[in-house]
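As structure tokens, the structure follows; a few thoughts come after it.
A single protein chain has been omitted from the complex, and every remaining protein chain is retained in its original position.
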Amino acid sequence: MKKLRVGILGATGTVGQRMIQLLERHPWFEVSAVAASDNSAGKNYAQASRWMLEMPIPEPVASMTVQPCQPGLDCDFVLSGLPSSVAEDTELQLAKAGMPVVSNASSHRMKPDVPLLIPEINPDHLDAVELQKKRIGSRGFIVTNPNCSTIGLVFPMAALDRKFKLEAVHVVTMQALSGAGYPGVASLDIIDNVLPAIDLGGEDHKIETEPLKILGRWRNNQFANAPIRISAMTHRVNVRDGHLEAISVQLATKATREDVEGAIRDFTSPIDELGLPSAPRPVMLLESHIQRPQPRLDRDRSQGMAVVVGPVSPCAVLDYKFRVLSHNTIRGAAGAAILNAELMYRKGLIG
Amino acid sequence: MKKLRVGILGATGTVGQRMIQLLERHPWFEVSAVAASDNSAGKNYAQASRWMLEMPIPEPVASMTVQPCQPGLDCDFVLSGLPSSVAEDTELQLAKAGMPVVSNASSHRMKPDVPLLIPEINPDHLDAVELQKKRIGSRGFIVTNPNCSTIGLVFPMAALDRKFKLEAVHVVTMQALSGAGYPGVASLDIIDNVLPAIDLGGEDHKIETEPLKILGRWRNNQFANAPIRISAMTHRVNVRDGHLEAISVQLATKATREDVEGAIRDFTSPIDELGLPSAPRPVMLLESHIQRPQPRLDRDRSQGMAVVVGPVSPCAVLDYKFRVLSHNTIRGAAGAAILNAELMYRKGLIG
Amino acid sequence: MKKLRVGILGATGTVGQRMIQLLERHPWFEVSAVAASDNSAGKNYAQASRWMLEMPIPEPVASMTVQPCQPGLDCDFVLSGLPSSVAEDTELQLAKAGMPVVSNASSHRMKPDVPLLIPEINPDHLDAVELQKKRIGSRGFIVTNPNCSTIGLVFPMAALDRKFKLEAVHVVTMQALSGAGYPGVASLDIIDNVLPAIDLGGEDHKIETEPLKILGRWRNNQFANAPIRISAMTHRVNVRDGHLEAISVQLATKATREDVEGAIRDFTSPIDELGLPSAPRPVMLLESHIQRPQPRLDRDRSQGMAVVVGPVSPCAVLDYKFRVLSHNTIRGAAGAAILNAELMYRKGLIG
Partner (left out) sequence: MKKLRVGILGATGTVGQRMIQLLERHPWFEVSAVAASDNSAGKNYAQASRWMLEMPIPEPVASMTVQPCQPGLDCDFVLSGLPSSVAEDTELQLAKAGMPVVSNASSHRMKPDVPLLIPEINPDHLDAVELQKKRIGSRGFIVTNPNCSTIGLVFPMAALDRKFKLEAVHVVTMQALSGAGYPGVASLDIIDNVLPAIDLGGEDHKIETEPLKILGRWRNNQFANAPIRISAMTHRVNVRDGHLEAISVQLATKATREDVEGAIRDFTSPIDELGLPSAPRPVMLLESHIQRPQPRLDRDRSQGMAVVVGPVSPCAVLDYKFRVLSHNTIRGAAGAAILNAELMYRKGLIG
């Protein structure tokens, strides 16, 4: 099989590096181009990137020349790890030039014809791409994955909403440093400390809105949000990777603790039979010990693509409470984008 | 004025050390005896304690001989920083021998005639001491302060319950290492990590129950709990001192965001006029920046005795949400016990 | 090929866990017994161990029953991760009962007929085993590996001593938390701090003496120390794994900076051709960037078995200076013991 050729936008950043690492031995895709900001463009990738990961830079990539982020990249589609500040224009420009863009940036997530895709949850949202192509007037298009904190939250939400209908969700996050990119959080700010209200509350807003689109429906050429109330309070803690979230939920129908744990444990996905290389089986792991999940112990499970859920307890205010952990730069960013591309490939949208 | 003589139980532990430090230049009290476990007893305090604080051991204490924790200590009352495992019997034994015991341990907190005292909130609960003395059959008695996480939570609860009646409170804690005592949390457990469910959930239980007694009433010789539902999820984070809590509340009566902030800002206490040396004025500080309070920046405000509250926002699930921070070994333990003793002295219960 | 059966002493500790993990898919050895202290004995391993590693407990081991550390274990040889306090008697007892003991403990390291073995450096020291067996009066015997800080230091020492004769070595260590075992270092001691003089200077002493035996000769039935002066100052830093050491050396013969780097880069070992499964090729990796090695980026290279050396610079006091990093629980402990066992197997001493 001839592999699809992938261009990485924002290739020198935290998410771009993870994309390159995760694609190292990918059975379907191979990196053919790396692009980054103007002051990296023209340099050798090994020199331009300040490589942060424990494993070395995969060889063909290390010696590639970094390109500018603009049309003309030699690839079949792009994965974008660009920061939101530049993603909006750049990604649209590439899509207009005919390129499929699989993006981790927030810029286009909430657009009315852009899928906010999690393959295990809302694969049918890809249908919106047809409309989007018409708007853009191009073969190219944009598909996005959610914020790194949304991901961990939305999996148990999907499982519970499907079984019991969710009414309300209260979530408090304890998020890892790598979620802020590099250089990101100053060490003087986080040593012996916790930082509340990530992005001055912008992160809270993403968590309160993105799941509504993801769990909503694409019907009559528009997205209808799921009718769930979400309240989020975010925090940065002194952890390298792995976002931990403390979640309480209110259900529309009565359910026992066992019912709730069963819904999480037995969650299946429409894509389970597609054999996507990066899809973990199962996608949610239910832990039985009350002191799990923990970031360091659980973030790398199933190669960082699983969402680990702790035991469910009754909540004195809402109905039930539990914790969830996901690897923010793998399941929550680079791995999410790659899995999206895998689904898109299976569905014939790229390649 | 002749100072009251204080014995410190558990003098070598984290809380005992703080008690000794906070009493160094106390206008009313002076340390006259230090007591600890059997393997410390008989040693010089400077040798027996593994002093953890930045300031040196106050001089008269450094050269005291550590006593065993039993009746016969040369003092007017004792402050107890004992761990719960030994506090129950030891404190009762001292009380029975005629000694007033001001305790930070959880062992007696929920006893039906033991005050769970916060001077600014429920000073009248001291009335229970009379009944307790009869039960014990002694001039001695026990007064307790709450768990270190309860303290931060219960101040805004008191303010809001007084003004609007509280129906429900949801709290997620991010607690400091010193709350676990010494040696406490292993460094290998907390580096690059967060630990959920402190004390296997025992901490959650204290937070869910202690405020109900504190905000309840002492009437007809018994405590009546406040009718509030509390749900708590606790976590240990890599911070030395200062417990941060993310709180959502549901009120019985309508209130604007300004009303809620006003109730916190304008909170006054029946003891405000008593001139207690350790009482901060005001006891609650309302911050206006959404990224405050933070443990490192706010834990030492008002000598670690203030409770710092962040700005109030609407909550999509309950009514309002905000954060609170308090220094867990000062306001939440040693300072709380000393303030209790100050009130007791003013009310003629000791001295 | 039928695998040799290995018993793990101290199986629940930090080093024991690493041994079990590293043996999971070992081509020659398999764990057949796990032994630990009396309060773990009789329990299921998964319950008895507080498993600290990111990967799950290898399956056959997870359900084994923990045995007491005494003769009668069902295995061909034992790997010992026991703490020194109990290792001395226990290991000797097993050796006397006929068991080969491959130990990570310090208890027997400096005994006059016990090899302090690093396969790449002094494989011929295994000759001492014959004499030892006679002393013990058994088929059993003890072979040890060095202290976790000695390992990183002694590799460049071996390379330089071989080429230029070493006269003096000055080393300052910055050691990881896992070197202290579990629970080990209290989090309150290490947060925002560095702890000097590990083991009250006992660690310094090991580093100053062990390399002399390792680089010395076994001749006429005794070890003759290498004539090198070593000065060590040790520190614990807030790092999970990976000991970093800042080293200055004085050479007996003139050498350029290129000579010194060449001696390190070109270091070869008598065992290079033996195909030992855990032996890295090459064992020393020379980095060219002055800000390398770093614990987090370099500790896992060659599966944690390589020793990573930074660039060499002139030293204004001695001749040259450089840094070295090694993974303290893999290359410096569990992996070292396993590699020793591999060499012993190849030489017919076990199996």
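To keep things simple, chains are lettered A, B and C as they appear, and every chain counts its residues starting from 1.
Methods note: a residue touches a chain if its C-beta (ideal position, glycine included) is under 8 Å from a C-beta of that chain, and two chains touch if they have at least 3 such contacts.
Small disclaimer: the values here were computed from a predicted structure and weren't measured.
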Residue among C:Q17, C:Q67 or C:S248 touching the omitted chain: C:S248
Among C:A62, C:A168, C:A252 or C:L274, residue touching the chain not depicted: C:A168
Of A:M52, A:M110, A:A252 or A:L274, the one touching the omitted chain in the full complex: A:M52
Which of C:M110, C:I136 or C:V237 contacts the chain that the document leaves out: C:V237
Hidden partner chain, residues of chain A it touches: 14, 52, 177-178, 182-192, 238-240
Residues of chain C (touch criterion as defined above) contacting the omitted chain: 168-170, 172, 174, 191-197, 200-201, 208, 229-231, 233, 235, 237-240, 244, 246, 248, 250, 290-297, 310, 313, 315-318, 321, 323
Chain B residues that touch the omitted chain in the full complex: 54, 191-192, 296-297, 300
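Simple rule for what comes next: only the chains that are shown with their structure count from here on.
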Reference chain B; chain at largest CA-centroid distance: C
Chain centre separation in whole Å, for chain C relative to chain B (CA means): 47
Two or more partner chains touched - positions in chain B: 191-192, 238-240
